[in-house]
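Removed: one protein chain of the complex. Kept in place: all other protein chains.
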C-alpha cells in the first residue's frame, strides 16, 4: 500500500518534471506550468463543480464499460470458440470496426435522443469492438486439451462454456477492460461535445475553446484521475477473480 | 478462397439490408440509401481522386502502425517480463493513457510541424498504448515453466527474450495489431482535419461539413475497405508467423 | 390563449447567442408561453446532425449551414437575423500572431492562413479578399478545421494568420498578436436563428411571440449590458482574462436577411459546389407571416 | 459391453496411427493395452472415449454409439487434463457437477476421494502447485469419483513412486472386484498389464495394429503377483512384446 503510494508519487513527480520542461520549451501560453495547473487542480478538487463533472463523466464511462463488456465478452466467447459462428460474424466485425463510429452519431441521436443514453451507447459501441476482438483472440488461443478434459467428463457445451471458456477468457476480458478504461475516457471527450454542459470532456472542450488552459488542464488531470481509478479497479477485480494465474513454481 | 469471397458477399449483403432499413427509418437526408452510396462508391473506385485519398490515408495508417508496434511491442515485452520495470512504468502508462491524446495535438504540431509526421505520430501514440497494454498483459500470462526451460539450458536474459518472450507474446501482438487497424483508421478521421486536403478522413469531414452525404459515405466505405485490408493483412501475417498455435490433437 | 409551447433550441457557445441566453434567463420566453430549452453543442457538426435527426425545434447558425440544412430538406425557416456585421463590433476577422504583429496587409502576401473550408470562414475570407482586392491565392490557405487548434497554431507561429471569430481575435491581440482585417463593415447577416416550419403556421402566431420575446431581450441587453457580463462569460466562451472588460455588443432588432443577401450567399455556395441552384426564398424565409 | 470395430485413423499431416483395431470388452472384463511409445495408444483411447473422430470403424457401448453415453465413461488423460483455474477439489468435483450433484455433496465426495488416494489438505490448492504425482492422483480421483460404467486409463500410475503405485494398483483391482466396472488400461509396465488386465492386447509400432491378445485367467486371484502363473504370463507377454516391437 505504502509502496504503491510512493511509486505513484515518484511517477507523478517525473511526469511533472517532463511537463515543466515542455512548458519551458513551449514558452507561450499554450501549456500552463505544472505547478500552476496542479495548484488549480487541487483547488478544483474542493469545488462541487469539478466533482459534478467528474461524476457525470464517471457515470457515462462506467455504464458504457459495463454495457460493452456485458455484450461483447459473451459474443467474443462464442466467436472464439466456434469456427462456424466466427466465420459468419468475423467479416461483420472487421468491415464495420474501422468505420469511425463518430459518423454514426446521427443514427444514435435518432435512436437514443440527445441525452446520456446516446452518449453511453456511443462509448459502449467503441469499447465493445475492442472487448470483442481481445476476447475472441484470447479464446482462440485456449489449448484444446481443456475442452477434451471437460468433454471427457461428459460435459456439454454449457459446461465447456462455464468451466473452460469463461475462466480462460477472463484474463483477456480484463486486458480489454484495462484497454477500455483509456478508450472510454478518451471517447468521453467527443461525446460530451453535444447537448451537455457537464462532464470532464465538456470542461476540456469549453476551456480549450476559450483558451483557458489552466481550466483545460484541470479537466485533463481529472480525466487522468478517472482513468487511473478505473484502471486500478480493473486490476483489483482481476486479482480477485483470476487468482490461479499466479500459481506455479516460484 | 471462393468460400471466403462468398462469405464476404453475404456479409456485405446483410449489412446493406440493415443499412437500407436504417435509411428508410431515418427518412431525411442524413443517411443515403445503400444502393445510391454503393453505386457512387463503385464509380469513385474508378477515379484517381479516391485512390489518392486512399493512398495517403493508407500511408499514414501503415506507417503509424509500424512505428507504434516497433516501439510498444518491445516495451510491452520488457514490462510484462520484469516486475521491477513494470512497477516503475505501469503507473506512467495508466496515468497518461486516459488523457485524450487529441489535446496533445498542439504539442505534436510544435514538435513535428504541419506535415504527415505529426499526423503519423499522433496515430502511433494512440495505437502504441494499446499495443503496450495488450503485449504486457500477454507476457505476464506466460507460464513460468518456459522460462525455467530456457534457463535450465543455460540461457541468458537475451535467450529468454528471444526464445520465450517474443514467440509467446507474438499472438498478443497480433491481437493488438488487429485492434490497431480499427483504431488507426478511426484516428485518421481526426488527424486529417488539419493541414491536409487528402485522405479519407478529410473526405469524410469535408463532405459532412457540406452535408454531401453520398460523398461522405464514399469516404466511410473507403475506410471500411482500408480497415478490412489491414485486418486481413494482420491475419495473414499471424497465420504465417504463429503456425504453432494450431498444433495439437484434433 | 397562450398555450405552452416547448422549443428545443440548439445553440453554440458563441457571442451571437447572448440575447437568447438573456431571454431565457430573464424568462421573456416563458412570459410569452414559450418553454425554450437551450441545447448547447460544442461544434456545428453535432448541432447540424441533431437538427437533421429532428431532435431540435430551433437552431442557431450561420447562413451557409442554414442553407445546407434547408437544402437537405430540414423543415425550418429563418426566423430572424442573430448578428449582422456592425462597424465597431467585429465578429470575424483575420488575425496574425505575435511574430507578425507589425505586419501590414502588403507584408502578408503569401503568408499562410488557417481557415476551414466550405464554411462561413471560407465565405468571409473570400468576401474580405474581394473587398480589399486580394487575389484568391494572396494567402497560402491551410485548412485547420478545429478553431482551438487553429488558434494555438497561430500563437505558436505555425500559421502566419488565421481567420477567427470573436472573442478569440481580441484574445490574440491581448496575447501580443494583431487583427489585420475584419468583416465588420461588410454589411451582411452572418448568423441567424431558425425555427421549425410548424411555428410559422397559423399566420406565425408562435413565431411572433418568439420574435417579440427576443426583441425584448435585445432591448434589455442594450439598456443594462453590465448585468449580463457574467452570463456572457459563462455561456459565450469568453477567455477569462478578457471577461471583465469585453465589450457587450449591440444586437440587431429582429429582422430577416434580405433576398439579395440570401442570393449572395447562395451564389457563393454554388460556386463552391455546395449547392446546385438557388433555392426559392420561400423555402428559406417565412412566407405568410404578418 | 464395449465393442471397437475396425478402427482406422490418420492425423492430417502423417501416416496412419490406427489400423484395423478391433476388440470387445465384456461388462465385467478388463483390458490392458501395451504398445511401443508413439504407436497410437493415446489416440485409441481418445477414439474409444469419443473425444476424437476415427476415419473408419465404430465404437459402441452396450450397443449405442459411444458419443451418446459419454457421461458413463471416465477417462484419465496422459497429461492429467486438470483445469489450471480450478482448485484441486473443484477439479475432482467437476465430473459430479456435470452430473448435477449439489455443490455441498460433490465437494465432500471429492475430498473423500482425494484422501483415499493420499492427498490430504490440498483441496484448495491449484494444480500448478502440486507435484507431478499429486496431479496424477488428482486425475485418478477425478475419474473414480463419478462411478462410471467404463473407465479408460492412459498410464494412470506413471508418475507415482513404486509403493504408491502398487498400492493404487491394489485399489484399482479392489474397486473392480467390488463394482465390476470394466476398464481399458494403457500401460507401459508389463507387470502392471499382467496384474490388472483380464485380457492383454499387444499393439504393434505405429500404425498400431493388434499383434496379440492374451487371455490372463489368473487375473484377480488372491496373491496373484506371487504365483508361478503370474510369472509365466509375464514371460509370455515379454516374449511377444520383444518379438513384435
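Lettered A, B, C and D in written order, each chain numbered from 1.
Here is the rule we go by: contacts are C-beta pairs under 8 Å (C-beta built on N, C-alpha and C of every residue); 3 or more make two chains touch, one makes a residue touch a chain.
Quick caveat, the model's predicted, so the values are computed rather than measured.
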Hidden-chain contact residue, picked from the options D:34, D:66 or D:96: D:34
Candidate in contact with the missing chain, chosen from B:93, B:168 or B:220: B:168
Candidates D:6, D:62, D:161 or D:174 - the one touching the absent chain: D:161
Those residues of chain B which, in the complete complex, touch the missing chain: 145-146, 148-156, 159, 163-164, 167-168, 242-244, 247-249
Contacts of chain D with the absent chain, listed as residue ranges: 11, 13, 34-38, 41-42, 78-79, 118, 125, 129-134, 136-137, 155, 158-165, 188-190, 238, 241-242, 245
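Keep in mind that, in the parts below, only the chains that are shown with their structure count from here on.
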Intersection of contact partners for chain A and chain C: B
Whole-Å gap between the CA centroids of chain A and chain B: 17
Set of chain A residues in contact with two or more other chains: 26, 30, 106, 110, 145, 148, 208, 248-249
Touching two or more other chains - residue numbers and ranges from chain D: 46
